[in-house]
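Removed: one protein chain of the complex. Kept in place: all other protein chains.
Lettered A and B in written order, each chain numbered from 1.
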Amino acid sequence: MKKVPTVCPYCGCGCGLFLHVEGGRVIGVSPNRNHPVNQGSLCVKGWNCHEFIHHPDRLKTPLIRKNGKLIESSWQEALQYVAKRLSETISRYGPDSVGVLSSAKCTNEENYLLMKFTRAVLGTNNIDHCARLCHSSTVGGLAAAFGSGAMTNSISEIKDARVLFVIGSNTTEQHPMIAMHMLEAVDRGATLIVADPRRTKIADFATIYLQHRSGTDVALLMGIMHVILAEHLVDRDFVMRRTENFHAFEESLREFTPERVEKLTGVKASDIRKVARVYATEKRSMLFYAMGITQHITGVDNVKALANLVMLTGHIGLPCSGINPLRGQNNVQGACDMGALPNVYTGYQKVTDPKARRKFERAWKRRLPERAGLTVVEMTEAALEGRLKAMYIMGENPLLSDPDLNRVREAMEKLEFLVVQDIFLSETAEFADVVLPAATFAEKNGTFTNTERRVQLIRRAVLPPGGAMPDWKIITGLSSLMGYPMQYRDTYEVMEEIALLTPSYGGILHYRLDNGFGLQWPCPDRDHPGTPYLHRKKFARGLGTFLPVQFRMPAELPDEEFPFVLNTGRTGVHYHTGTMCRRTTVLEREEPEPFVEINPRDAEKLEIREGQRVRVSSRRGSIVLRARLRDNTSEGVVFIPFHFREAAANLLTNPALDPEVKIPEYKVCAVRVEPLEVVKRPKRPRRVDIEELRIT
Amino acid sequence: MKGWILPKNSLSYWLRQLRKDSDLIGPLRTPDGDIVFESVEKIHEIVLDPPASLPSVKEFFLPQYETVFVFKTDTVRPIQEKRKRVIFGLRSCDVAALRLLDRFFLDSQPDPYYSERRKNTLLISVVCNRPDPTCFCVGIGAGPYLKEGFDIQLTDLGDRYMVEIGSPRGRRAVREYSFVFQRPRKTDLEDQFEVQLSSTARFQQRINLEGVRSLILSQRVDEGFWQEVANRCIQCGGCVYVCPLCSCFTVTDRVYQEHIERVRLWDACLFKGFTRLAGGILPNDAPVSRTKRWFYHKLIYYPEGIGGFGCVGCGRCAVVCPSKIDMATVVLNIKRVSENAVSG
Partner (left out) sequence: MRSVVNIYTPLKGKIEEARELCPDVKLYRVRVPKEVHYYPGQFFMLSLWGYGEVPISVCSLDDTQTLEFTVRKAGFVTSAIHQLQAGDTIWLRGPYGRRFPLEMSYHRDVVVVAGGIGLAPLRAVIQYLLKERRKVKRVTLLYGSRTPDGLLYREEYDTWRASDVKVVLTVDCPSDGWRGNVGVVTTLWHQVEGELREAVAYVCGPPVMIKAALTDLFLLGMPADRIVTTLEAHMKCGVGKCGHCYNDGRFICTDGPVFTYKEIKEWDLTL
């Protein structure tokens, strides 16, 4: 039995764990006791992450679609075919007719290589990944305000904080190990403020819980800031010395009196005042947010409002004090850092910046495209309009994860050529012309960057099954066939190239990650110990900028026909589209089927019973699933997890986009709920009275 | 059973001999400083005073994931591990736990997989001289040293080990290499006794499970208390996975191209689906019923059914529980609450 130290493949906490290997098989996991994030704990997904690795459904050979069927083929045939078809597409329609989706599940090295392949070999900037769908608002909003869009603090600082303000994050279920640190802080006397339209478990530990209406986050935050301003709780010195544009911003708050905000959000004015006072007056205040903030058409505004709040109170740039977007996927931070985005290279160096572009052109020895590329959702549009002809998708499953699936499906059908690289035959892979079998986290070396910017090593524990190959090897193989040889002995050589081209990763090299628990970027050189918290002494962009925002209502509001607000998200035992966890016995048993959470009072009005099948429809589609009566969703709101292909929540969601970063509004759309199969309960005869029959 | 003396210098030789026909498992330091039990390549790298292994020794007898049958063209083949193992560096609590697990798995309807592994494994445990802050075996009689039930128990006397033999298997492992062992002198026995005393004194917590058992049985712990405990639980299953005395498993079939594997996996009563009935009925939907089930099983029913608490005080649940509702914490809280109730 060998125990290989590595990192959990599920969420952005990035817990350290050991894979237990015996006879070439992973047969178990155990937590790492010294790891700064999980300290010997794991959540149920982590504890069970060994099971899918050897699942019989794993893809083992490349598949090529012939006469409508996916047929097994050799690597050589498959890669040559892909190379040929991609080259043809490019020569016929130009490089921008190809789109690439990279993956927040793959390593930094793989994201880097795919990004390089897209830009240098295919010659397009059309590369994006699921971060678009979760935290592009963060990248946009925080970059504008501070110059850097990542979690400012470290997870290990949480337990020493005095105030934790959690907004739009179901932390206990989605970032369990971060919730563990929060719980410890609460045990030590910290004040926990939770704001969320859906009452999740973390609210049970809150000192103050605010249940605002979906999509009214900006108003709520403006209200809080209004109070801070009115009650002179602003950190004047901080605002003067470290920020700019305060006055324009101050103006924008004027109308947001707590009373008006109460009308907009449904949160009592007195609670708004209380939160403002607590948050502003305590030092060591940490702010956390997740998809509840970002997945709105006002996603960027929401983030900007939060940035304004921390600057207003000076709660940033110190340990235990900052703004912390909780990144979902294990390596979504890394995939962004690696420039798997249409507008930036690694480390957020803009493709439109000639200096940056020249640097990459010199390193890669190719002319690089100048215009920013298409985002995920724009690729769907482009495919529908016939501008995008081919797609290359690495480890993503847009056919379950993107909004308005019917349209996505239509778009995929219109493509002339689709390549999917994955570990299982996902919904998207079933659509592909070529499927390339990839390796899991247990079968390759590389790095993941967790939500606190910690770059950590994952290590190969076993060999991939059959002919499956690590994604990075697939990319280098394909690239060579397309006339651009990429030669790396192993991923550490890729990392070296990344370090060379990326200031914030300058000192991050595999050999430095071998002992200990990785390095937190920025880490500019080989002697740098990494950065536990950001914006110390000055912001990444110099002065922090206050960015006034406007309050806007969600794109689609409930009306007569679609009277409910639909909120989507994840459950604690499943992960995203479920390709891994739904192949894990215990996880699948916990939540085997799709459900919709509905408030019992609404259910009563609609005559829906617990467990009954209901139809939920929006303007875009409709699904059938079982009702679960829970009062943690407020009246007028329903919640559906999006893991289940049997009833894909994203058939319903609205692809309305944030104008700036194009994130879709997953958290709000209007739906109708109807009970199915109304079982008529027969009138029961009166129960015979036991007393009458009792034998005396 | 006087015992033998093994000079530390000879330890690696002895282990090397034992390894000839077995897989030697021992505590090794990982690159990031944790210590895990795994196959030993270089015997000199073995950590001689390791913390409690994580997960517990259970992983070597009831593995986290184990193929139990292979079914192919109408025939069934049980997959039984025949490999011999020597596990070095175990703690007393693990050995004590195995003794109880033996009763559970072997007394009636013996489990063939557990039985085979048990038969093929030699345990060399070491008396703890450095209990972890989470340990409380001392109050339960499961450590820091054992009087019986081990194969071979070592006590670190500085430059040598006192070697005690507790089973025929242990005797064989010593007798075959008897030339590296010496007869103990009187001073060795005195030293051994001193170690026993001093290690017992090193525990940071003393926990009386018996007292808590009677508090629960006399209805002095109310539902509200359990409700609060359960409310903190995030159902990670960690406590069950690491506990050497939690043995629940589930079974699932995996269909490969040419064959089918029947697999058994660790499971945990903290999951709501653990007791799901056909038709989706969840008898234990309320988290509190599951939390109570875990504590009641260990504190009330284990003693009745197996004859010992379902806890050996290894403290592992305190290491893994993200919510700080491990056995020791909860038991101490029960005590505190009931004392307050009495005095208030």
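To be clear about the criterion, a contact is a pair of C-beta atoms (placed from the backbone, for glycine too) under 8 Å apart; a residue touches a chain by one contact, two chains touch by 3 or more.
If you're wondering where the values come from, they're calculated on a predicted model, not measured in any experiment.
Interface note for the absent chain: among B:C269, B:V288 or B:V331, the touching residue is B:C269.
For the chain left out of this panel, the touching residue among B:Q109, B:S178 or B:N340 is B:Q109.
Think of the hidden chain as still there; on subunit B it touches residues 68-69, 71, 74, 76, 78, 80, 104-106, 108-112, 115-116, 118-119, 247-253, 255, 260, 262, 267, 269, 274-279, 281, 283, 293, 296-297, 300-301, 304-305.
Keep this in mind: only the chains that are shown with their structure count from here on.
Rounded to whole angstrom, the centroid-to-centroid distance between subunit A and subunit B, based on C-alpha atoms, equals 38 Å. Residue ranges on subunit B touching subunit A, taken from their complex, read 23, 25, 30-34, 36-39, 51, 54-55, 59-60, 63-66, 231-232, 234-238, 241-242, 250, 252, 254-257, 265, 267-268, 271-274, 276, 280, 319-324.
Only residues 1-3, 5, 16, 18, 20, 26-35, 38, 40-44, 46-47, 50-51, 55-56, 172-173, 176-177, 179-180, 183-184, 187, 201, 204, 514-517, 572, 585-586, 589-593, 611 of subunit A touch subunit B when the two sit together in their complex.
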